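Left out: one protein chain. Kept in place: all the others.
Should a chain be cited, it is by its letter among A and B, assigned in written order, with residues numbered from 1 in that chain.
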Amino acid sequence: MDVSKITASELAAKIKTGEYQAPEVVTQYFQRMEACEDKVNAFVTLDKERALAKAEDVQARIAKGETLGVLAGVPVAIKDNLSTKGLRTTCSSKMLENYYPTFSATAVERLEAAGAIVIGKTNMDEFAMGSTTETSAFGVTRNPWDLTRVPGGSSGGSCAAVAAGECAFSLGSDTGGSIRQPAGHCGVVGLKPTYGTISRYGLIAYGSSLDQIGPVTRSVADAALILEVLAGPDEKDATSVRREHYDFRSALTEDVKGLKIGVPKEYFSQGLDTEVAEEIKKALDILADKGAIVTEFALGLTEYAVPAYYVMASAEASSNLSRFDGVKYGYRTTVYDDLAQMYKRTRSEGFGEEVKRRIMLGSFVLSAGYYDAYYLKALKAKALIKERFTQAFSQFDVVVAPVAPTTAPKLGESLKDPLQMYLSDIYTISANLAGLPGITLPIGKDLKGLPIGIQILGDCFQEKAILKAAYALEKSRPYQAPAIGKGGEVDE
Amino acid sequence: MKITDETIAHVSLLAQLELGEEEKKKAAAEMEKMLTYIETLETLDTEAVEPLTHLFASDNVFREDIPSGENGAEAALKNAPLVKDGMFKVPKTIG
């Protein structure tokens, strides 16, 4: 049994038919972690005992012939900003180092209701603020393809864990590309659904109007399956939406004949690595060969996405993170004379540098006299950007874009210049501003052997279109697992 | 956008963050750089554009007025740094 490369769908089938035993599957993944974790560090917290107990329970129910959920016995890793009842949830921050939620996120509950088994919590950029998973208070996560490189972020732990075969699939969250970009860097499939499709209840908020949970998988089919489990309105999240259809797996056909693909010119001009551009072009050729109609077009307003995003995300973050004050949960400083000092020291000691940077920026753009010029302006830019995409999707079924300007950067390279790091979010951020679904999947490798991803965006509620295009591409470019990488070979 | 010491002092008070002298300088420089970049937005014509506060908000979303789901004091206090008499203990507040 090699569980490190199997897809969740296949694994679920094998457990259901009795070919694999659920406890054995869980044990295998923990063995895999033992082999990988000292190199990759994808996890912050493991939950071995409970996972094994749940696996035993699943197995007992299979023995009794009970009908089980579609993910029965399938081990999942959860990004550490999703609340898990009784299981430490840190957001990779010292602030929540010892926080044990009393409730689970709706997404986690739905996975568990479908039989999935939570095996641990994955590392991330602190409070999801970053693009490299280097701002974690619990050490960096390394890219399984090259341990000297970052896995991307902020869902770097979730993507690295899937790439390294430490879980069958994982959950991430995406505020400005935090699922899609690390999925691209780690060579796995990452899906950000339409805003509101998956309940945010229990997702520790970064930018509430942009945050969306999504699956990280080793196949497009897995992404569709897990989306079916997760999607649906939730009475605990007023921004969750009721959709017309939830049969995402019905889109898994190779038939892309007549599919209209738009390619924004702006994304392929300056700043994009030539190897990345080349691979995307090849992928587009594959789709064209299968009958898709590929057209270049001018999207417009692309230069406004990043600034609008950072105003909104920082502003919302400054408010969302104000609840961390040492009163109700989490870290409290040890030495203080009064309330004001307790607040300030707790927050200054509990938060890392990048988080503080964004809280400061967010507090500023909302402060008296600046709201109109920054936050309100960003909301208006958001409206215009959304309009541009609506126009684009009146002509195209999907839009294809790069995921990131380059393949995974070296550790320590990105944090030197925060603005430069922010700018690298250019291709992913618009989907969050406009609420669009987007999927990333691996389409090749650069000369350094690092995975190159492609991003496919759809109009709001058109997940099926992007799943179909992704599925067709995947058939020609099947999934590859890394041989855990330079400086610590596990698989070689 | 020039970020003065006063601005940094005001913003760190709003954010309830305590910055050292070096941190303050760094924060001012970084914020200035970021805001200068953000000012790109000024070149965007947003005259007569309605701000988009919520993406899909055509239907009202309500909860009915029926009690349920209380977790109680134990759950509320489970992660509290300091507790006394079933309450969260904090430094003395004024008023």
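By our rule, a contact is a pair of C-beta atoms (placed from the backbone, for glycine too) under 8 Å apart; a residue touches a chain by one contact, two chains touch by 3 or more.
Here is the rule we use: contacts and distances are computed from a predicted model.
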Answering from "Aspartyl/glutamyl-tRNA(Asn/Gln) amidotransferase subunit B", "ABC transporter permease", "ABC-type sugar transport system, periplasmic component" or "NADH-quinone oxidoreductase subunit J": the UniProt protein name of the missing subunit is "Aspartyl/glutamyl-tRNA(Asn/Gln) amidotransferase subunit B"
By the document's definition of touch, the residue of A:K48, A:R61, A:K94 or A:K236 touching the omitted chain is A:K236
Cross-chain touch to the chain not pictured, restricted to A:V58, A:I78, A:I204 or A:A408, is A:I204
Had the left-out chain been drawn, it would touch chain B at residues 10, 13-14, 16, 51, 53-54, 57-73, 75-77, 84-95
Note that chain A touches the absent chain at residues 81-83, 89, 91, 96, 99, 101-103, 105, 200-205, 207-209, 235-239, 315-316, 318-319, 322-325, 327-329, 339-340, 343, 363, 366-368, 371, 375, 379
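As a working rule, only the chains that are shown with their structure count from here on.
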Taking each chain's centre as the mean of its CA atoms, chain A sits from chain B at a distance in Å of 23
In the complex, chain A touches chain B at residues 98-100, 102-103, 195-196, 209, 235, 238-239, 241, 301, 303-304, 307-308, 310-311, 318, 322, 325-332, 336-345, 347-348, 351, 356-357, 359-361, 363-365, 367, 373-374, 376-384, 386, 418-419, 422, 434-435, 460
Chain B residues touching chain A in their complex are 7-8, 10-12, 14-19, 27, 30-31, 33-35, 37-42, 44, 46, 49-56, 61, 63, 71, 75-76, 78-82, 88, 90-93
